[in-house]
Structure formats: C-alpha cells, structure tokens
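Below are the structure tokens for one structure; questions will follow.
Omission of a single protein chain aside, the complex is shown with its protein chains in their original locations.
Right after this comes chain A.
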C-alpha cells in the first residue's frame, strides 16, 4: 500500500508522512471541542490534539437534526487558540467538506459516523488528499476497507455520546481478535479470509504477517472516566478519543487532565485510583441497549 517516493525530492502528503503523524499521537488523548475556549482547556490538560466539531455527540443525540462539519470561523478560532494539532470531522462520503477542511489547514480529518452521512454507499477517496484521515471501525473488515480508501489512522467506533463504554470494548476486542485469528491461519487460507473480511488480499496478508494494523489504532465512543481510558489502553488501544465525556461532565478541566494521566499510566492501578478521586459528576450517560437500533451511530458506515 505504501507508494514509493522519489528518494531525492521532498514530498508532502505521502503515506509515511500521513501515518507517521498518527504515530506521534500514540499514548495520548484527543478531545472533542466545540469552541476555542474548550480547545484551550484541552491543551492545558495535556491533550495531544483536539477534534473540532459543531456539537458534541451527546448534544447531537439530544437535539437531533442533521449534523455537519463545523463553521469555518469556529475552526479558524480553534486553530488560532492552540498550538497542538487540530482535527475536524467531515460527514461520511462528503468529500467537499473534506476539501474545505483541508483548505482551512486542519491537521487530520475524521470521516465520522457521528455526523449525518452524506453518502450511504461510498466513503471519501482519501488518497486524493494531502491531509491525513482517521476513520471509525467496528471490526477488522471495516478497518481494512477504510485503510484501502486511504485512512491513515483507525479508531474503534464505540457508541458516541452515551458515556457507555461497552461498545468501545466490543469493537476493540473484535478488531484485535480478528487480527489474532489471521495470524493463526495458513498462507493458503488467507484468500478466503480476505473474501470474508471484504478486504484486499494484500492488506489482509500484511496484517496477518505483522500481527497489527499498518496504521495506528485508537479507541473512541463512550469513554467517560480515567478507568474507562485505562481499560481501553489495556485492551490494546494505542490512544484515546474522548468526546462528550469531558465537556458534558461536572469539572471538564480536572477530568480532562485525569484521563490524560490514566492513559499514560493505564497499567498502574494506584495512579488510576489517584487521578480518579474528586472528579465530580461524570456525564449522565445512556445505556446503548436503550437506544433503538436506527439511532445507533456505530451502524453508520459499512
């Protein structure tokens, strides 16, 4: 999948540069923000990047309606406010929103199921862009289809805006289990595996040999507490997206900082205990089971 670069001419937007950017975010927390003030709080708390969007998923759920890319003025304001990378969400398949975000100079685009999809058949052709993309996945086949389309980073989807971590766990466990399963197959069994995963054989073979995705794998969707973040890291996430969990809680600055620390020291229960104290109220939360099937965001994208 990695295209060759002429060795002597400087080149932007290469696979290595796009995937490399995500490598630098590993072990970090990326926080949803809707204003420059929130972005500043996130940066001060130690976020490795912020995600600009119009409304956090919990509000999208509560308010309904069509959810779109943020106002460019808001994105400019966020870029101005912080020195850390700024990501922004585009609707699934909405390549013109992605073109706008690239022209605004965002550092990463999230082609996200949290917004209302613009195309129910096709995702964005992400190879056509200089800016890198992150996409959500609920299983390995979905992750590999997104990588085939040019995604340079994958996040397990979870169920955004709920504060219920159960789907994040299911999706992360599924992706990791399917990768392990590939590793146990004979070489001549990978052709059928590729067919079943609905993903290109070459990519399936690469994952089988490496025992990991060729891009960084973060977790997302329902992470609300330091212990949630610590669990997801122990389950194999390389970093954490937190959406509504921070700015829908009682004390955003302190909770943001606690989740950052718990992500780094995810394997140290004493540390996770220490940072979990006195955080005030977590976001209220909705059980995923109580959300009717058509309203589950993780079922958008295919």
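The rule is simple: a contact is a pair of C-beta atoms (placed from the backbone, for glycine too) under 8 Å apart; a residue touches a chain by one contact, two chains touch by 3 or more; residues count from 1.
Throughout what follows, contacts and distances are computed from a predicted model.
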item	value
The complex's invisible chain, by UniProt name, from "Pyridoxal 5'-phosphate synthase subunit PdxT", "Cytochrome bc1 complex cytochrome c subunit", "1,2-phenylacetyl-CoA epoxidase subunit PaaD" or "Peptide ABC transporter permease"	"Pyridoxal 5'-phosphate synthase subunit PdxT"
Where the unshown chain meets chain A, residue by residue	5, 7-14, 16-17, 20-21, 23-28, 43, 46-49, 82-85, 102, 105-108, 130-132, 260-261, 264-265
